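Complex shown without one protein chain; remaining protein chains in place.
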Amino acid sequence: MPFETAPGLEAGVLLASILFCLGLAGLMMRRNIIFMLMCVEICTNAAALMFVVAGAHWGNADGQVMFVFVVTLAAAEVAIALALVLQFYHRKHTVDIDQLNELRG
Amino acid sequence: MQGLLAWVPLLPLIGFLLLVAIPLFYSKEPSEKFVTAIGVGSVGISALLTAIVATTVFWQNPGEVVNIALWQWMLVDNLELGFNFHVDWLTLVMLMIITGVGFLIHLYSAGYMREDPDFRRYFAYLNLFVCAMLILVMADNLVLLYLGWEGVGLCSYLLIGFWYKNPANGAAAQKAFIVTRIGDTAMAIGLFLLFFEFSTLNIPQLISAADSSGANSQIITVATLLLLGGAVGKSAQLPLQTWLPDAMAGPTPVSALIHAATMVTAGVYLIARMHPLYMLSETAMTAVAVVGALTLLLAGFSAIAQSDIKRVLAYSTISQIGYMFLALGVGAWSGAIFHLMTHAFFKALLFLSAGSVILSLHHEQNIFTMGGLYRRIPFTFICFAIGCACLAALPFTSGFYSKDQILLRAWEFHDGFNSLWLAGILGALVTGIYSFRVLFLVFAGSEGSSSSHCKDANNTVMRVPLAILATLALFGGMLAPPLQSVFGTQTWEHPAAWVEGVAIAMPLIGLVIAWGLSRQQQKTGEKRSPIMQFWFSGWGFDWLYENLLAKPFRNLARLNHKDIIDSIYKGTAAFSQQLNSLLSSSQNGQIRWYLATFAAGSILFLALLVAL
Amino acid sequence: MNAQELFGILPLLLVSAGIVILLLQVSFWRGHVGALATTIITLVLAGISCFWVAGTLSTGASSIQVTGLLLVDHTSLFFALLLLLTAIAVCIMGYSYLRMRCNPKVNSGSYPEEFYILLLLAMLGATTLVFASHFATFFLGLELISLALYPMLGFAVNGDLSPQKEQLQSLESAIKYLLLSALSTALGLFGIALIYSASGSLSFSGIASHMTELSQTSTLFATGVTLLLISVAFKLSLVPFHIWTPDVYQGAPTPTTALIATVGKGAVIGFLLRFFSTLDLYESQVLIDMLSIAAVASMLVGNLLALMQTNIKRLLAYSSIGHIGYLIVAFIIGKSTFGTEAVIYYLVAYIITTLGAFAVVGLIADSVEEKVLNGEYPENPTLNSENPYQCDFYRGLLWRSPWLAGCMAAMLLSLAGIPLTIGFIGKFYIFTAGIEGQLWILLASVVIGSALGLFYYLRLLLIMVQRDNIVTEEPSGSVQIATSGNLLLIILTGALLVFGIFPQLLINWINAL
Amino acid sequence: MNFVFYLTAAIAIISTIMVIFHKNAVHALLYLVTSLLAVAVIFYQFGAPLAAALEVIIYAGAIMVLIIFVIMMLNQGDSTVVQEQAWLQPTTWVGPAILSALLLVQLILLVSSGQISSTQTFHYIGPKQVGIALFSHYVLAVELASMLLLAGLVGAFHLARRRKIDQGDSNNAI
Partner (left out) sequence: MTLLAIIIILFAGGIIAWLSERYLQKGGRWISLVSLLLAALLLVNYWSYLGTPQSVSGGPWWDSLQAAWIPRFGISFHLAVDGLSFLMLTLTIAMGIFGLVMTWNDINFRRGFFYFNFLWTLAGVVGVFTAIDLFLFFFFWEVMLIPMLFLIAVWGYEKRIYAAIKFFIFTQASSLLMLIAIVGLAYIHYRNSGQLTFNYNELLGAELTANAAYWLMLGFFIAFIVKLPALPFHTWLPDAHTQAPTAGSILLAAILLKTGAYGLLRFNLPLFPESSMAFAPVAMTIGAISVIYGAMLAFAQRDMKRLVAYSSVSHMGFVLLGLYALDTIAVQGAVMQMIAHGLSTAALFALVGALQHRLHTRDMQQLGGVWAILPKLSAVALFFAIASLGLPGLGNFVAEFTVLVGSFRSNHWITALAAIGLIGAALYALLMMQRVFFGKLRNQFESPSESGDTADLSLRESCALLSLALLLVVIGLRPQPIFNISEPTVTQAIAEIKAVAPDQNLLSSQSQRQEILISTGDKSP
């Protein structure tokens, strides 16, 4: 078992931060709502990664338990999100999020 | 008997109230007779009461002082003011002038104003005026005096603007009130200063306090100068004289009563009343004298240049009051009051006769359109001539006695030849010129354009007062009031004979010049040389004030009529709206922008953390 | 987990049971009124159980720790009760909203019952959140609210007869909220993970016990808390995380708006109070600074944004941003008992007032919608004065429908903090709290914000009393609303006035915690 | 040896970058799956096999399949690549990139300032431990998670349903 030589907490935090920021960047860049959902998943996943890393650091199961919950959330969230995307496409015939700007001012 | 004095001011007040209250209860306008009965009657009874008291109380005992306490007015902390009257000989003289001359003018008015639709209003104002004037002279404290002081100012305002439909009258009235108000404000500040210094405003207390204590002479000087400011305003002296010529817009009897006989002399009365204070301050005395001397010359020259009969008289009034101020300034207290009295007689006479002329000429006032009227209205001519003679102080007229006293005193006060005396002498010459000039222009020479439709408008109601006044003007010089009880006995040695000679000669020289001048002017008509034009305009004071004070103030007010301070708040509101639209544009509905702001916000929060 | 623990979370259990029962009920027999009844009964029972639990609390321990995840104490029970009562109000509003639009008789595809299921799910999340003493329950509670809210926001998209425009707006608000909320959740989770990695514990008390060994300045921990705070600030729509608020409020069905504005915020405040006091985060200057900045910015920006707004729901959204800003002023000194009291009082005031305002707006819109569906009113009004969400529609309302306008006026005055209303006492609390904490800059912002706020509250208020449009040529002369709606308004307005005039009643209840 | 970690981390980062910059949705999704698999490997390295498995099964499996389903339904194939090209101009992505980079720098600054020196040993936490935790201490949370899924279910059910009435109206949708 190679766990003794595993990289430090810092490396894990770093990776999670990078992934999170990448997800955030994608979220802001993409106009395609499907891509935005993917980026949300990246962010959520980064947070989940953080839990697991921290859990490993402290050696208790809480991290992985939280991971399970996060994944649950991600699943439920994506289900609703996709339903909304379907409705959106159904009504607007586009996946361009910029078309969704009726509410403003 | 003394209690009757309280009724003296009360009766005109009742008259006023009755005249004002009538329309509240009757929809119909009361008849002229009724109004006359109340309006003239009330003042008449007052005059009668005054006469009774004067003969029964004061004549017997010249030193008598009557105090009448009506009710407490204010008692706050140490400010104690009563609604109390204080009557001594000085007051009595004023009372007699006000009620006596006032009654005559009321009587005359009944004739003069007949057929005016606002007959009732006229007498209401007039009665209120008499009441206020009486309070002014009877007040035993300066605040009550101030009450009367402002009251007469108000009535003056109302009566100048009596014919309100002509905006010019209103403007004149407004000017009169505001210019005098400037003086009044100075006087009010003087009152504050006196109260600050002496903790009382009761005149006798004030005088005794000033006399006895080593009061701060500087404060007294300032206070007396401030009071002088009030007097100058009310008496139309330099530099606040400009309102009086314009005040001639009112009905002529009003000019006679208010702007010649009574109200305008209130300043003289005030200074005479407060003379112990003035005597404590050399500066104040000098100031009074200088103001008087300058005014009498200035106004005299202006009178020479006028073409409106009433304006001539107005300037002459200013000039004569200048004499009184000169008298006050040189300590001739009784002389000033004496001149005040004789002036009341002859100036009232002059104005009333001028009123007759005007009425006869159907409200024509330009002397250049008149001429040769002595044939058409002889009675008026005689009255006017008597008035002019008195005004010019021809020997043995009442004006002569009073003015002579003043000139002599001026000579003596400064030990001989001096500028004040010179001013007085010069003034006498000028007086002669302008008074006879107007007499000649109106009544002598060839008939002017308006003389042709002259119709004697005098009726009995008007003739009687004229006659009485003419008598008084001629022989009033014998009636020098016994004012020693008030001012103390003043004796002075007689100056050289030539001094008196000059004083007598001056009016006569003036008469001659006036003759020549009037002959010439009747030919040239209204054309005026530049210097005459300058005098005509009253030495440009109106122009000066208009451009130096009134216009800048009006412009400033107009500039700021939207209230500059409001723009601060309007600006704040506009700024908020700008912010609002700026922030609203951030709510652009673009979700990616929203995400970006979210990220930016997070960066901001983390930056706080990084910074620490 | 023993019986006492189970009893402690009775409200939670009741709500869960209600959800299950409602699900079963709906699957066998669909019926709008039935679903409403079940929901209200559930909520009422849960509310009563709060009293019950509180009763046992006062005799026994002052709090019950349930499996380390939940902690039931007086304050959280009060919050739970408050939120459950709010939910009842939302139910009634929802009924009025759905009555015509989701009428299965007209349209067989309409399933209004789902609204109630989702509402109960959100309430389960909210009650969990206020009881949470562990990040797992916090996170699950928070997300339960969010997940229930997404479909509720987009409820009009499906099974609803609202105009196309409203359906689209509903969809838009749902998508916007979902994306932003998902991001904020991710950020919050990241923060929790950082806290966890710094302290090694997920329960508040566990972290608190580590606080001593964990040096206060641990940046990992601080970063985590900051990120969590950002996530919470997003839910509270504090500036600069406020930007979703107006769009979501405007697009959502009004009952959902009311829910998100009251329960969504109230539950988070409840959590925040417990979180900060357990961890004693008031000592951390940088967090207080952040909150202060957010509060100042919220007060100013929120009120400025509302200044010229003409859509009432947006206006209320902006004003709610400002109000949460005020609340944070009191929250900052929350370590004293007085601060907590002030926060709770203000929250109560805020909830009552916001509910009332949205109730009026919603009920009016519903009555207009009824006319639209009956074909008596243009579906897509061209004039602002015919759009029930625009200020212009309210012109002269006081003369047309005095009662509704009176309620609205009371709500607006309360929002503006004028005496006789609960909002005034709330503001008084804020001031007292601010003075106790000597927070002068914040107080100045409160004053400026209130002054700005006055402008638009008054504008709306005065629009309602405008006299020039009294001529009733408009088709919608007076606005008729359902009895249940009237009842709701009576209760809300009554509470607003009673607690405004006799605040001691409410203070006693709060202090009885 | 940390080499494996850095390699997988690099893979995760690169594939994530590909996700956010790729024009083809399906390709991007595949990159995302790659990224998730890499993360799963990292989980394994951190001694969390259960998490690694769940990552693969639920994330890379279920959730991604769900998304792919929707992509297919919406016909987001090659045809939209051009459109994505147009949407992804530098002007649109520079700003967000800077913002994200800033955030990243801040996070790195804050996180790496080095107070995490307590222990560097990592513990293996197997599925059993996690399971025990889940069903003892966290049992209530699990229940709540089920409710979470229920909410997702009800929500998705409500939203995704298509009504007959809509089809009639769909033409005049604004």
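As written, the chains take the letters A, B, C and D, and residue 1 is the first residue of each chain.
Please note the rule applied: a contact is a pair of C-beta atoms (placed from the backbone, for glycine too) under 8 Å apart; a residue touches a chain by one contact, two chains touch by 3 or more.
Worth saying up front: this structure is predicted, and the values here are computed from it rather than measured.
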Checklist outcome for this item: Among displayed chains, the one left out touches B, C
Checklist outcome for this item: In the whole complex, of B:76, B:478, B:497 or B:611, the residue touching the missing chain would be B:76
Checklist entry - Which one touches the absent chain: B:200, B:281, B:365 or B:450? => result B:200
Next on the checklist: Take the complete complex as the reference. Which residues in chain C touch the chain that isn't displayed?
Outcome noted: 399, 413, 416, 418-420, 424, 427-428, 431-432, 434-436, 443, 446-447, 450-451, 454-455, 458-459, 462, 465-467, 470, 502-504, 507, 511
Next on the checklist: Touching residues of chain B against the unshown chain: what are they?
Outcome noted: 20, 23-24, 71-79, 83, 143, 146-151, 154, 157, 161, 164-167, 169-171, 173-174, 177-178, 181-182, 184-185, 188-189, 191-193, 195-200, 204-205, 208-209, 212-213, 215, 553, 556-558, 560-561, 563, 565-566, 568-569
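By our rule, only the chains that are shown with their structure count from here on.
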Checklist outcome for this item: Between chain A and chain D, the Cα-mean centres are separated in Å by 4
Checklist entry - Any idea how many Å lie between the Cα centroids of chain C and chain D? => result 30
Checklist entry - With chain centres defined as C-alpha means, what is the inter-centre distance between chain A and chain B in Å? => result 95
Checklist entry - Of all the residues in chain B, which ones touch at least 2 other chains? => result 584, 587, 589, 591-592, 595-596, 599-600, 602, 606, 609
Checklist outcome for this item: Expected list for chain D, residues touching two or more other chains, is 95-96, 99-100, 103, 107, 110-111, 116, 138, 141, 145, 148, 151-152, 155-156, 158-159, 162, 166, 173
Checklist outcome for this item: Counting only contacts in the complex, chain B reaches chain D at residues 592, 595-596, 599-600, 602-603, 606-607, 609-610
Checklist outcome for this item: Within the complex, chain C is touched by chain D residues 107, 110-111, 113, 115-116, 137-141, 143-145, 147-148, 150-152, 154-159, 161-166, 169, 172-174
Checklist entry - Which chain B residues qualify as touching chain A in the complex? => result 584, 587-592, 595-596, 599
